[in-house]
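This report refers to the structure that appears directly beneath it.
Here the complex is missing one protein chain, while the rest keep their positions.
== chain A ==
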Amino acid sequence: MEKVLFKGNEAIAEAAICAGCRLFFGYPITPSTEVVEYLAWHMPKSGGTVLQAEDEIASINMCCGAAYTGARVMTASSGPGISLKQEGLSHAAANELPMVIVDISRAGPGLGGLGPSQADYFQATKGGGHGDYRLIVLAPAKVQEMYDYTMEAFDLADRHRNPVMILAEGFLGQMMEPIELKARPGTVLPVKDWIVDGCRNRSRRRLTSYGLSNETTEAACLHLEEKYNRIRAAEQRWEDFYSEDADYIIAAFGTCARIAKSAVLLARQQGIKLGLVRPITLWPFPEKAFTRLTQQLKGVLTVELSAGQMVEDVRLALASSCVPVAFYGRQGGMLPTEEELLRQVIQTFQPAPGKGV
């Protein structure tokens, strides 16, 4: 199939249209803005509506309103904007509203900078809003995946009745790569028999997360917990790169994983059996990707563009093993080089070169 040059953010927007999303509520913020700009051009041509809200809080609540009716709906933002959306994300998760949230993150805390950073990992995977809830979080590492994962995110959201987040750095949002514009996969999804669209020919429905008694609130929380456990069992995804025979593994996602791949190739040239595990779902965290390797691994270096966030999940996954887990990070928008990563692996674990590859 012919490939087309696409910017990461625009690939997400195009995928949303292809996935049947016809409602987008957003608020511009660098480096995510091309998502709303592209959709403002192209969504109306597909009969859809793009509404620029007064702020991020409004836009996520508009998404909730549309999702209540069963419509496919999306919003996009960046770190500080996602912070504002957290309240609404808790609401969406509590009411089991399928929607897609795009976070093209920037560096920070606070206003921060625009360079590539993965410091929103906690915010994306550990809640951020109030109460116990989880988002399914997908982390693409190339523009093709920005497209593919966005399309799939809508299906995942509908399948599990849960908000799904695409988390990528501004770097990925802004880069251009040739991609294949694949057609929407024919997936069988559950019928939306829960939506609120006016009680024509049926009894009235109400969707609320408010419980008048502790008993009903606990029942609602247990229902969500059960669902999250189901998702945890079913949806762990990752990519392996030379991990099959690896003595050492780099754990990295997104842009960072691309650099780590180069580090792995460099290591292999030197006879060091380094591999990469790239989490694709940040939640549910792909614990299986690590637990299945415990017998062979002599060390894991988690590399992130943060002070160390995913490393906590890697440590948890390997908690019952003796595999040492180390961390290396760059912050503020700085990227490591492949030499830098290999140096870190060698310094941390002092691997002996083998026979080479």
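By definition in this document, contacts are C-beta pairs under 8 Å (C-beta built on N, C-alpha and C of every residue); 3 or more make two chains touch, one makes a residue touch a chain; residues count from 1.
Note that contacts and distances are computed from a predicted model.
Set against the options "Acyl-CoA dehydrogenase family protein", "Putative membrane protein", "Carbohydrate ABC transporter permease" or "Thiamine pyrophosphate protein domain-containing protein", the UniProt name belonging to the omitted chain is "Thiamine pyrophosphate protein domain-containing protein".
Among A:Phe25, A:Tyr121, A:Tyr228 or A:Phe253, only A:Phe25 touches the chain left out of the display.
Per the touch definition above, the residue from A:Lys3, A:Arg205 or A:Arg292 contacting the chain not shown is A:Arg205.
Within the full complex, the residue among A:Gly8, A:Pro31 or A:Gly88 touching the omitted chain is A:Gly88.
Hidden from this view is one chain, which touches chain A at 23, 25, 49, 51, 53-55, 57-59, 61-69, 71, 73, 87-88, 91, 95, 196-201, 204-210.
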